[in-house]
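Excluded from the complex is one protein chain; the other protein chains are retained at their positions.
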């Protein structure tokens, strides 16, 4: 009998009611008295020297209130990178300034170099066009191809960086000699060169920001589409604008999806604040979708050579990779962590491979900045591993399931330290693989393949066994790895006098369902109805602190902080109960919402304790404070390590090259589950995005740096007809050993595990159809590419 | 500016618009019905879907003036008269057919029109019927399930 309440129940989402009735409050839905409208002026060339920006004509146009250029911000700070990475030679990464508005040079199509504020959006837009017409920008040769960029010191994205290399990173550099030695004598080596295609996140809500300034107090307020308002406050206040943190409130109201792209601070946020102060009016900016394509941080974009050394029986001996990672024109906030510590550290997968070496060269190009997108680094690692393993199995004629089993870390080996520096705490990869094989009816595949063949279709089955490090935190680890911030989280549990509860959490919900799931935990722990618990998030003036939502960290980090605050509430409640019941604190037990004196029938309900806390008529004030409110910060001991096995079945039309995903099976280990309905939804969404990456989504710049896929007319987003129903299971549970909820995180799993399963299935279909000359097709595996591979 | 009148969610409304004012702008900015969203500028995403005289249309791709005199229904007009969720809205909640909620108004409007045309669609008909609505969160699984559930069908594939 499934639970209908508390931890483990599929409680329906309370936030749904407002979204389903049109009463959500997204940033662009808000209207502020006296607001003016900002429009950015964006470069239409990929690389150019700004000779002059004559704004006089624009400034004289109807309704125009102010015009800004890079000159206005040249003396304020820049938007920094959050992680300092060191090259193999020990040198720190090259870190060019990222200004609010481009100054001196424009470095990608869409790079904003001016902004107009006007009474209406149309007036601002017309004036922005005038500035674009009047600006003189000398076009320079665009730097697009990563390898060419690194090889050509004459053409530079940033004049001070001669080879366009941000850093050349080895992980772990000390492993390198041993890995090279293994390759010299390995019985078999499989090599694969692949591209992890660049993606545009395309959260359905375009970015938007509203700046306000209150001259009476000198306070600023930024309402913005952010996954982490506190981080945005820190970046805007301390790094860019130089205003005190306590004079800036950042609010992220309802946010329409993020997938990483709304983690980062963008220049428009500083612009609307500066403009609000200058004009004494609220200033709003909302991206058009075409601006989102040009200016949101993109994802992935790796070119990788991976080599696998193994025995003839498929026993892994070593992995070695060399990756070129595109960072775009500027360093976005997490951009240097994504291809390194979120990627290289996962390059052992769930396998007991003794030797791994990862090399990543991160390159500046005249393209939009690239940063973390759902999965962030881990999908790239998983794709490389699972594709090269699949290729090896085909080369050696080995069974793909058996090879995985043979190489898996076994349950008795935990905690297990990998050669790339992570300590997996727990897992059971055999169990998830066995579950996936059962779910997918692998035994019945041949029959299904025969049925497909009768229709003129080729059927293929692809496997991916993946692992990730998430619950992105431990400050002590990320600090060693180069993070300039800590990655804990915080929560305040406020029990009101009437017994209902407000919980202020640092995690921000933009689809994940925190407003429903967090109360489930509170309700379970405190024995109160879920409906008496409200979650407050997304407002720096209301919540203690938070590092936001990404890296599947909301529950595993912030949820645990909340759980810790609940511990404190229970402890305080016991103190109050001891006083009220005239018993010793040590004799008070708390169960099912009641504080009782052990071994007696003397008890107080949670509500009575709460009321008493705020009506402390006879409290011993020296030893018992009034009030019932507790805050906790939580910084975990380790990452969490969800893992799973995905099996994809495709049907392929050999005449057109069209691939249809006909079945997708996910067997995941997320540790303990708080709300199964939401976990399933997260996996569905991740797999949908993974199928999009594998089959549809392509971000293409031409040699001049023009984005050819700059709208939904050319950038293929998955639609309902592109995907099947997904078969999702999470019954294999090895709870996380180092957080009290035993949770691991499920937000990124689908996007990490699915792309290689899809591509492996395509290759399988082609091989079963006799086209064994096709050993790899780069994503997106579009019909045209499949047809070319078959016929090329 | 010209004066414009139409019926929105059963109420007579009027306002001043320019020729270029899109219906979605009239709804959001003049009538403050912000449940209808704008997610793209190429008429692809469907977040702005409303009903005009009972038919689903993208309100970003029709000028407000072209809808003069029409009977327009937006997401704000979809709940039952007593304020409770309608069958299709309830199915979206029951099936977890939304996450961030941004595409949801358009999804609900398209789904309602789809079911009005075809009360018992197949899974494939639902998927093709949602061709003009993009969701980035759900992978569509629970949206399709919600539409089938709202049609009174049980969903076998799970």
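For reference, chains read A and B in written order, and residue numbers begin at 1 within each chain.
Following the convention adopted for this analysis, contacts are C-beta pairs under 8 Å (C-beta built on N, C-alpha and C of every residue); 3 or more make two chains touch, one makes a residue touch a chain.
By definition in this document, contacts and distances are computed from a predicted model.
Q: Under which of the names "Xanthine dehydrogenase family protein subunit M", "Iron ABC transporter permease", "FAD-dependent oxidoreductase" or "Phytanoyl-CoA dioxygenase family protein" is the non-displayed chain listed in UniProt?
A: Looking only at the record, the undisplayed chain corresponds to "Xanthine dehydrogenase family protein subunit M".
Q: Can you say which of B:7, B:42 or B:71 touches the chain missing from this structure?
A: B:42
Q: Please identify which residue in A:35, A:496 or A:709 touches the non-displayed chain.
A: Once the missing chain is taken into account, the touching residue is A:709.
Q: To test your reading of the contact rule: which positions on chain B touch the chain that is missing from view?
A: Touching the missing chain: residues 2, 18-20, 22, 41-44, 46, 49, 52, 55-58, 60-63, 65-66, 68, 110, 113-114, 129, 131-133.
Q: Which residue numbers on chain A touch the omitted chain?
A: Touching the missing chain: residues 122, 129, 290, 655-658, 696, 698, 700, 708-709, 712-717, 722, 782-784, 787-788, 791.
Convention: only the chains that are shown with their structure count from here on.
Q: Using mean C-alpha positions as chain centres, tell me how far chain A is from chain B in Å, no decimals.
A: 29
Q: Under the stated contact criterion, what part of chain A meets chain B in this complex?
A: 12-13, 15-26, 28-29, 31, 122, 201-206, 254-257, 259, 288-290, 510-513, 677-678, 680-681, 684-689, 691, 711-713, 717-721, 723-727, 750
Q: Taking the touch rule as given, give the residues of chain B at its contact with chain A in the complex, in rising order.
A: Listed in rising order, the residues of chain B that touch chain A are 20, 28, 32-42, 44-45, 47, 74-76, 78-79, 85, 89, 92-94, 96, 98-105, 108, 123-124, 126-128, 130-131, 133-145, 155, 157-158.
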